[in-house]
Every structure is written in C-alpha cells, then in structure tokens.
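What follows is part of the complex, with its chains left where they were.
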Amino acid sequence: MTGNLSFTLARLAEKLGARLVGNPDQLITGLATLQDAEPQQLAFLANSQYRKFLADTRAGAVLLTEADAEGFAGNALVVKDPYLSYARISHQFDRKPIPVAGVHASAVVAEDAEIDPTASIGPGAVIESGARVGADVTIGAQCFVGARSQIGAGGWLAPRVTLYHDVVIGERVVVQSGAVIGSEGFGFANAGGQWQKIAQIGGVRVGDDVEIGANTTIDRGALADTLIGNGVKLDNQIQIAHNVQIGDHTAMAACVGISGSTRIGKHCMIAGGVGMVGHIEVCDNVFVSGMTMVTRSITEPGAYSSGTAMQPAAEWKKSAARIRQLDTLARRVQQLEKQLEVVTQGPQDSSKS
Amino acid sequence: MTGNLSFTLARLAEKLGARLVGNPDQLITGLATLQDAEPQQLAFLANSQYRKFLADTRAGAVLLTEADAEGFAGNALVVKDPYLSYARISHQFDRKPIPVAGVHASAVVAEDAEIDPTASIGPGAVIESGARVGADVTIGAQCFVGARSQIGAGGWLAPRVTLYHDVVIGERVVVQSGAVIGSEGFGFANAGGQWQKIAQIGGVRVGDDVEIGANTTIDRGALADTLIGNGVKLDNQIQIAHNVQIGDHTAMAACVGISGSTRIGKHCMIAGGVGMVGHIEVCDNVFVSGMTMVTRSITEPGAYSSGTAMQPAAEWKKSAARIRQLDTLARRVQQLEKQLEVVTQGPQDSSKS
C-alpha cells in the first residue's frame, strides 16, 4: 500500500531538521515499523521498549533519539522526538489523491455561493445559497454544504459529508466521510404525553485545526450555537448534542456520546464509548477511561472511570447477582460489627455506618 | 445566527393565544434564554429556578406564566405552559431554508414513481420505481428513496438519507441526514461455523409525526415489518434491529441500540446509550436511565438502571477488583454470621443465605 513516492534520506533530514547518520543518498519510499520495514522504508523508534527490534531491522533508515542512535550501525535520522517527527514526515508518503482546483461539472453550486478559485468541489457535491468555501479547501464528492455555511482555508471534507445551514468551520479542518454537522438536535416539549418539536435555531461553530471522524454527528444549537474549540480531535461515530461546548485541544476516541448543553474543558482526553449526561461541566485536563458513564460534573483534573471488569461469564453472573444484593450485604456487615462489639467489649462506639 | 425574521409582539401573542402585557408593537426578531437575550429577542421562563434571571433580562419580551408575570415590569406574553409555547413559536424563527416545489434537474426519478406536484426533490436525489412521495414532502439533496417506498404528506428528509425499498413512512415525519431506513438486518444461519445470509424480506413501517435522528439506522424486517409507532422520537445514532416494534410517543436519546424482535411500549423514555437484548418486551411508561443494559423484559412501569457510578480512576480500580471478589466476600460474610451465631447463642436459625 506504500506508494511510489521517493525521497533521499538527505531530503527527509532537511524537512525534519534531523541529524543524518549514514548514506544521504539512501532512497526512502515509505514508512513502516522496525519489524516490518523493507530496505527502502523509514522506520522509527519512539518507545524504548521496541529497542530490541533495532538490531535486526531491515529498514533503510531509522528515526531515533540521540541516545538510541548510539551504537546503531544503520542509516539514521536523529531527532528529539521520533514519534512527532514520524507524524510530520508521514504526510510525504500519503497516497491520498490530490484534489484539483475547480468545481466539478456535476456539482450543484448556488449562484450566490462564494467559492475560492483555489478550492476543489467534487462530483455531485451540492453547495447552497450564501455558502462560503475558502482557499485551498477540498469539498469531497457528494458532500452537502447548507445555506450560509462557511469552511475556512485549507479545510478537507471527505466524500459524503453533510453540513446543514449556518455551520461555520475554521481553518485546516478535516471532516471524514459520513459526518453530519448541524443536524437538528433532540428538542421536544411534552404536550400531554405527545412531543412537540422545538425548532433548532442555533448553529455550529467549529474552530481551527479540528478533526471530525467518520459518521460523527454534531447537532446545531437550540438557541445559541454548539461550539467546538480549536485543535479538537473527534474520532468516528461520536455524538455531540445541541449546545455542547468542547474546549481547545480536547480529544475524544470513537463512540463517545455527549448530551445537550454539557461543557467540556481544554486538553481533556475522553476514551472510547464514554457517555456524558447533559448540563454538566468537565474541567480542563480530565481523562475519562473507556465506556465510563459520567453523570455529574468533574471539577478536579485527573482520571475518572466507571464500569466493572470483564470476567468469565459464569463468574460474572455470580458477581452481578451479588451486586444486586450489595445493600443488604452491607447492612449485614454493619449488623455483624454491632454484634461483635457487644461480644468483645460491649457497645462503645456507634458512629460507623 | 438568529435571523432577520421579524414579528410584532401582538402578532406572536395572537399566534400563541397569549395574554400580552406591555408594548404590542415591540419587534421580536429571535429567541434566546433570559440571560442571553438581546432587546429584540423573546425569552421564556419555563422553570422557576431561573426566576432570578427575570429582573435583569434585556429581553424584548418574556414568555411566562400568570404567576411569574406578577411584578414583572417588562413586556410579557402570559401563557399556561411557557416551554410548550416556546416550542410552538420557535418555528417562526427557524432559518432553515424553505424548499421549492418541483424536481431538481439533477435528481434521478423513475418514470413510474409518483411525486406530488407540491413536493420538493433536491439535487442529486434518486427515487426508484414505484415510490410515492406525498404532498408538501421535502426530499433533501442526495437522498435515496428505494423501490415502492412511500413518504406521507408533510414529510421532511434532510440531505443524504437512505430509504431502501418497501419502506412506508407516515405523515409529517422528519428524518435527519445520514439516517438509513430499511437496511438488511443481521440475519445469518450458522452452517458448520460459517454464516449463511438470510434474505430480509420484510419492510419498515413508520407512523405519523415521527422524528429520526442523524445517522440512525432502522433495519427492515426479516419476515414481517419493523414497526415504529406514531409520534416516536429517535435521536442520533440509534440502532433499531429487524422486527423491533416501538410504541406510540416513545422517545429515545442518542446512541441507543435495540436488538432484534424486541417490543417497546408506548410513552417510554429511553436515555442515551441504553442497550436492549433481543426478543424481550418493555411495557408502557418505562424510563430507562443512560447506558443501562436491559437484558430482560420489563413488565412494570417505572424507572430502571444499571451500571456503576463514576469514581476517580484509582478508587475505581479498587472497586472493580472487589466486584470480582464479591461472591467470595458474600460467602465470607455468611460464614461470619454463622460463627458469630455460635459465639453469641449457639446455632438456631440457618435460613439466611
């Protein structure tokens, strides 16, 4: 799958500002792990636990730290942070097709939409009245961009993305296929047992350098806008309800669901499958582990969890049954403590509960 | 984001049947909360806990009850249920583009499909043989409506919605972008360790006044139809498996998954992330809290829950470890009770377990 893209090691060293050890003319055509690398691939040693693979690697060169470079006989690019350098150089080897500027003949673009001439609008895309598409933006095939929505410079929408009306997206934002931004949130008033729909008249504002995963959904605001901060990274199949606010540089793994009006701070990491109830606040620098149910605000930075550990099903059945009896069990222990107190010394302290 | 739509307070009072207090000529151009409202916006006081914001609101007028209107000096629309009135009036301020009747030139419509002349078929939509689209229906851009499927009067499909063949939808149904209705459910027979696909020959029937959220999926029936009752509201990213039946006016928040052939009653509320196994029945008027795992039928109305409460991760690890030992712990308590009985009075009652 690695491409026919080809660079000399010298060229890569220059791009990364790396110290080159070995043959500057070594051709590099792709990236791989130390274990899998072929002789024309660049590998990286980002974690010293993989140091054992260094001796036997067939890689054409290795990205590593000054410390790890000592005693390594092969070609090397010596850098401060090999993983970050790998991240930066990886884009050179991406075979993702390069979009061509211009509007495809099959796209349907409203007359008053403003499309930067450097932007690329793919086949079958639909862009509605008053929308604005910035410089160097790619709108993939079959995307829908609703009325008055805006996409800042350098954005990349995969095929089949929906932006409803009045969705404002910052610069260099990446949206994966199937994502829906600006859908009408779940707002209903109960009228005698039946549900009366509440128009969702807010929009969505997305900051710069945001990534939005495949089939992720972000609802528009009920009144004010739903807000996604700068540098936020949302994985696939995440659900962001109306009027949620997500702080800068917070990352969420797949299948997270955030209920309406919840506000999450900056630099948080929310693992896969986490659910949060609505109208709570989560402060900055919080880590929530996978599948945790967050039912209250979090006011202290740190790590939080819920759920039970996996067991063989037969043992789990016993645990689950015992959990249902847990209140009774706790009362029985309390009773035992009282009785034992009588036996050993007579009642003196009744403060336990 | 609030629009250039503009109404006098007198006009809004008339629409809502509200008693007007103050200036009937006050222009209202949008809706907002009491705290955020600008001088030309209408706010609402739906919950007395927000009464404290009434004194300082800059709103042009406030929707409130007779009781809350007492002593309020500003413009007011006095109604019985302010939240419901807000819901009703909200649609006046919705800047969602109004569809134009007719079939867009880029849509692909089968010759024998019946499209009401008042319906709007968006760019790139595909409508297959024998489909029927009723009066005042909007089919968004890039939607797919399969063979023989029907959409009743007043329906609204956002862009990029899929209806497979033989999906029958009632009147005034709203479907958000990315939703899929009528997909082939998960039906396989095991043939010596390999899976033999079972054709899914049932359809889907959806009642009137239903809302289906973004990227929600509803599978067609294996034999008979999957059934969604009248007034059902389904949020985003919900999964409804084949032959599920959902009773009238039941609402489900995002990320719920309902397994095959499960039947849910009327007026239930299923919170976000709930999962239900297949082939169970849930009676009317049941509330299930977020992320609950429903593994058996529910025969009594009421509220149900499962899961564990969130803790700091270090404490959670201890709890999780203890849960795995819980059966042993319960046995130890039983043993203690027996021993203590011997100590205090000799064995008399062995019925505890």
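Some observations on this one:
Should a chain be cited, it is by its letter among A and B, assigned in written order, with residues numbered from 1 in that chain.
Throughout what follows, a residue touches a chain if its C-beta (ideal position, glycine included) is under 8 Å from a C-beta of that chain, and two chains touch if they have at least 3 such contacts.
Since this is a predicted model, take the numbers as computed values, not measurements.
Every protein chain here is a copy of the same sequence, 2 of them drawn, and the whole complex in this file adds up to 3 copies.
By our rule, only the chains that are shown with their structure count from here on.
Matching CA atoms, the turn from chain A to chain B amounts to 120°, rounded to the nearest 5.
Partner chain B is touched in their complex by these residues of chain A: 106, 108, 124, 126, 128-129, 142, 144, 146-148, 160, 162, 164-166, 178, 180, 183-184, 186-191, 193-203, 215, 217, 219, 221, 223-225, 237, 239, 241, 255, 257, 259, 275, 277, 287, 289, 292-296, 302-309, 311, 315, 318-319, 322-323, 325-326, 329, 332-333, 336, 339-340, 342-343. Those residues of chain B that touch chain A in the shared complex are 1-3, 30-33, 36, 81, 83-84, 86-88, 90-91, 93-97, 104, 106, 122-124, 140-142, 158-160, 174, 176-178, 209, 211, 213-215, 231, 233, 235-237, 249, 251, 253-255, 267, 272-273, 290-291, 307-314, 316-317, 320-321, 323-324, 326-327, 329-330, 333, 336-337, 340, 343-344.
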